[in-house]
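Missing here: one protein chain of the complex. Every other protein chain is in place.
First chain written, first letter: the chains are A and B, and each begins at residue 1.
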Amino acid sequence: MAPPAGEPRTPAAPAGAAAPPRPPAPPKESPPKPEPLENELVKRLKARFGDAIREAWVDRKQAILVVSTKRLRDIARYLRDEEKFDFLTDVTAVDWPKREQRFDVVLNLYSFRKNERLRLKAHAAEAESVPSVTDVWPTANWLEREVFDMFGIRFEGHPNLKRILLPDEWQGHPLRKDYDILTQDEAWVRENLGIQSGQ
Amino acid sequence: MSDTRTAAFPNVETTVLGADEIIINMGPQHPSTHGVLRVKLKLDGEKVVDSECIIGYLHRGVEKIAEHRSYQQFAPYVDRMDYVAAVSNGLGYCEAVEKLMGVEAPPRAKVIRTILTELQRIASHLLWLGTHALDIGALTPIFYCFREREEILKIFEKYCGARLTTHAFRIGGLQYEAYDELEKDVERFSKDLEHKIDEYEQLLTENRIWVGRTKGIGVLTAEDAIAMGATGPVLRASGVKWDIRKALPYAAYDQYEFEIPTGKNGDTYDRYLVRMEEMRQSRRICLQAIQNIPAGPIMARIGKVLKPPAGEVYHSIEAPKGELGYYVVSDGSTQPYRVRIRPPSFVNLQAFDLMVRGHLVADVVAIIGTIDIVLGEVDR
Partner (left out) sequence: MIHSLLEFFEPHLLPLIYALVIVLVLPLVAGYIVLLERKVMADMQVRLGPMRVGPHGLLQPIADAVKLLLKEDIIPENADVWIFWLAPLVSVTAAMLAMAALPFGPAFQIADLNIGLLFILGISSMGIYGIVLGGWSSNSHYSLLGALRSSAQLVSYETAAGMALVSGLLLAGTLSLRQIVEIQQKQGLWFVFLTPVGFFIYLVASVAETNRAPFDLPEAESELVAGYMTEYSGFRWALYFLAEYANMVVVAAIATSVFLGGWLRPLASVRAFDFLDYVPMLLLLLVAGYCFWRTPRQPVRVQQGFLAAVGLLCLLLAAALAAPIFVAPQLKPAVHGGFWFLLKVFCYIYTFMWLRFTFPRYRFDQLMRLGWHFMIPVAIVNVLGVGVALVLERQYGWGLGPALLVTALGTLAVAAWLAWVGERTESPVVGGA
């Protein structure tokens, strides 16, 4: 696992991508632009977790926090208990293969009390495992399994980390960018379905 | 904080009489697992000691396909997830991409979208009611439900030519102008529906067997429901008054009056009542919406090639089954960099194990029915 201080502070845009191109028929208002987020919540978080809160910005009026992977579980617990983000809507991941830590693990939180959403991101390298939040929000169980299934990101502390949508013996993780859309685990298909895989 | 919440699956005390436990495999081909859900049940007699859902038999890799299609090309694919509520799926996706691009559909498009989506909600709930009742052994309601659902599908067909996987909306608004008698059709249907819902309720609501089969079955407390990420009627039946249409309004929902029905006990009976009331409320929304459909364009000014600026957006709608979220990441090209779909059925199904333990085999079927899953959406 890379030390937290070593984590690159990449912006949201993928490495290598040029500045956002203008839409062909631009709407009247200017295109939404990410702007830094500095509200009370972020201040409180920074006071408590310091460096672990790496970035905070607003994109399309939606708050996004990038946090240290190592402290993800602590921050999640704090957000649930102190900040009342008691509902984990979704766990997913995005693959940026050109980045040093290629995966974004994305947690979408919601607070019933504040009627507010918050997006938590943690970066993870290829072989790096991410702390599981199943003991904070039990709903993360299947969601993290799906992320594991599709991206191969391991979640540490997950009670039952195995594939969920694909067969258990499947090789490869389809939602990685280097897994082509035509790729299949041909050995598995031949063995279990008795057909030559073919598109 | 508390231990009960932190445990993913709290251990339920079970009485094992020393007899051998049977492991029974329900599905993926079984009359009442609503598709290709497979449930492994460990039974002590007829009592469920443990259960495990095995899913993925209908996995088509929708999210991967999204990365290889342009934004517009991907829109029809989302209809194939929850194929009994295709319009809602389409609405969520179109709005998410609109948000990503920073455009907004014109008011007229929004109202028509609202009407069609609410009709779709009614259709989805009707299908749920029919199959759920069939699972519990009432043979007749499904035919009454299909009779009404047919009317809705006819309206869809008149509007866009398709009945099931409609692809009714486009990014930026609508492709088709509302046909001439849309208001009349919707009004006639909505007015009829009131008596029809009474009819269903007459068959079931006070029926002793129905109450006996559903009350106290599959109880999900509010805390558990939130911890398990349940949304939609499952969450509301547990007493949490939360509906995205009210909490974070989208389309034209902020213009209309409607109630959010909630339950108290979080059991199968309450979920039944909540969905019945939701149909009435949807009907109410439809009736309000057709009163005043604003004139004007139906399509926002967007180009033929969509290139949303780089960035990301999460947008969710209240689909008939719960929160349907789209997390779309753009890298500035014509194809989405990543589309994540947060399917309500998938997340709600997770609570199944919690709900089913300690119940009998017959209740397993009732509980699968009450979660209201569509496997196309669970597996994507």
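Following the convention adopted for this analysis, a residue touches a chain if its C-beta (ideal position, glycine included) is under 8 Å from a C-beta of that chain, and two chains touch if they have at least 3 such contacts.
No experiment lies behind these values; they were computed from the predicted model shown.
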item: Visible chains in contact with the missing one; value: B
item: Which of B:L58, B:V84 or B:L134 contacts the chain that the document leaves out; value: B:L134
item: Of B:C53, B:V186, B:L204 or B:A289, the residue in touch with the unshown chain; value: B:L204
item: Residues of subunit B in contact with the chain not shown; value: 10, 12, 14, 22, 24-25, 30-32, 46-48, 133-140, 143-144, 147, 203-204, 207, 209-210, 212-213, 216-219, 354, 357-365
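Here, only the chains that are shown with their structure count from here on.
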item: Complex interface listing, subunit B residues touching subunit A; value: 1, 5-9, 55-56, 59, 61, 63-65, 67-68, 99-103, 226-229, 240, 242, 247-248, 300-314, 316, 323, 325, 327, 329, 331-332, 337-338, 340, 342, 346-347, 349-350, 379-380
item: Interfacial residue positions of subunit A with respect to subunit B in the complex; value: 12-14, 17-18, 20-25, 27, 29, 31-34, 59-60, 62, 64, 81, 86-90, 92, 94-95, 106, 108, 112, 115, 117, 119, 134-139, 141-143, 150, 159, 163-167, 174-175, 179, 181
